[in-house]
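With one protein chain withheld, the remaining protein chains of the complex are depicted in position.
Per-chain residue numbering starts at 1, and chain names A and B are given in the order in which the chains are listed.
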Amino acid sequence: MDNNRRSFLKIAGITALAGIGAPVAAHLSSTPALASAAPQEGHKAAAESGERGGVRFGMLIDMRKFYGHPDMLDKVIAACNKVHNIPHIVDKKTGEADRKNEIKWIWKTPYANAFPDQSAVHSSKTIAGNDFLVLCNHCQAPACVRVCPTKATFVLPENGIVAMDYHRCIGCRFCMMACPYGARSFNWEDPRPYISEYNPDFPTRMRGVVEKCTFCEERLALGQQPACVEAVQDSGAIVFGDLNNPESQICQVLARENTIQRSPAYGTQPSVFYIV
Amino acid sequence: MYNKGLIVPGLVVFVFIATFPFWYNGLSAGPVPKPELPPGGEKSCVAPAAVMRAEHMTMLNVWRDEVLRNGDRVAVVVDGKEYRKGLQTACMSCHTDQEKFCNTCHAYTAVKPYCWDCHLTPANIVAKKEKQ
Partner (left out) sequence: MIEKALKGSPLYWGWLALLLVLMALGAACYIRQFNFGMGLTGMGRDLAWGLYISQFTFLVGVAAGGLMLVLPFYIHNYKVFGRLTILGEFLAISAIAMCLMFVMADIGQPIRALNMILHPTPNSMLFWDMVVLVGYLTLNIICGWVILTAEKKEVKPPKWVYFFVYVSIPFAVSIHTVTAMLYCGLPSRHFWLSAITAPRFLASAFAAGPALILIFCVIMKKFAHFDAGKEAVNKLITIIMYAAIINAFFVCMEFFVGYYSNVPGHIHALEYLFFGLEHDGHVYNNLVPFMWLSVIMCFAGLAVFSYMKLVKVQTDTLVVLGCALTFLSLFLDKGLGFVLGGLVVSPLHEIVEYYPTLNEILVSVGIWATGFFLVTMLYKIAVTVEHEVEV
């Protein structure tokens, strides 16, 4: 009798474990078997997978137009910072940017940091002597969205933008751990004292939430271009458009030019492409 | 009843403490706040005043989810006037004074919404401009 009960309970315990494990296992196995790793395959696979048939916004940064013009990079970054009320947090002692607390949506960094998986040995003078623009990749398979415990970051179904809901974020910073591009910043303290002038059309953030580039979703809704694109409109250095529409300008440039993505091997299918 | 001598006075003390706020305020809820109407003289809103008074917080939450999560930024049109959904873009373009409009009732009902931790009031915007 005692033995029977013991063995029954053992089975009950194992069943309970299976019950807990099953949804997790089901979710893990539902990922496409072969997430395309090759950059040139990336956008094709995205268009063909049919996961998001509608609009999928992407960006193409033609770095050739930035080489030798660091002022253009700064113009782009300043435009974004101004439009989104991004604080400029400086170290109180040195007066330089505060590496620990800073907030970055789009910023510049050397090639070796922007493309850590590419060889930076014997790189050309152009590559070594210029900084590169980096921002959120608005991935088709975003790791940050996968890990968020509250759906505070999510993919907008109608345009593929990886968006943030600051009202819901609990500040666990799991998305910052998951993002392979370092695109996310956390508000370690109240950002307002570090904003010199407000854009009245956009909120600031509060302390304790994560933020990042939103592809200027709020500007797109008003029929405007993203702020970074607009800042260097004359040069055409940044092209923005629908990756799923072969007629779009971005798709035509992609079809013509050799482009790369940042760390495509992570299977995130980034939507930002570079000509270097 | 056991321990009557302790329980009854104890209950009396408890009831007194629990109802203390009423006694303290002299059994009156104080003067009902009068939020200041838009200084620009606008007479209509997205909904009648009674509805707004009761439902504005729900409406703001619905707007928030529509705009942020569903990408539905279609403006609300009432009596031919367009309102871009949003606290900062719609409400505060008429109700420019947060102190005299929002805060009067919020202080009276002792609620502390965190709206203005992120959303800017016209006063916030002006304050930064003047520093420049």
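The rule is short, and it goes like this: a contact is a pair of C-beta atoms (placed from the backbone, for glycine too) under 8 Å apart; a residue touches a chain by one contact, two chains touch by 3 or more.
Keep in mind that this is a model prediction, so the values were computed, not measured.
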{"item": "Which displayed chains the hidden chain touches across the whole complex", "value": "A"}
{"item": "Options A:Val55, A:Ala114, A:Leu135 or A:Ala231, residue touching the unrepresented chain", "value": "A:Ala114"}
{"item": "Hidden partner chain, touching residue among A:Ala178, A:Cys213 or A:Cys228", "value": "A:Ala178"}
{"item": "Interface residues of subunit A (partner: the chain not displayed)", "value": "5-6, 9-10, 12-14, 16-17, 20-21, 23-24, 27, 99-104, 109, 112-114, 116, 134, 143, 146-152, 168-174, 176-182, 185-190, 207-210, 263, 266-268"}
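The criterion applied here is as follows: only the chains that are shown with their structure count from here on.
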{"item": "Interchain centroid distance [CA atoms averaged], subunit A/subunit B, Å", "value": "35"}
{"item": "Parts of subunit B lying in touch with subunit A, wherever the complex brings them together", "value": "64, 68-69, 71, 73, 88-89, 114, 117-120, 122, 124-125, 128-129, 131-132"}
{"item": "Subunit B contact footprint on subunit A (complex, rising order)", "value": "85, 154, 156-159, 163, 165-167, 195-198, 200-206, 217-218, 221"}
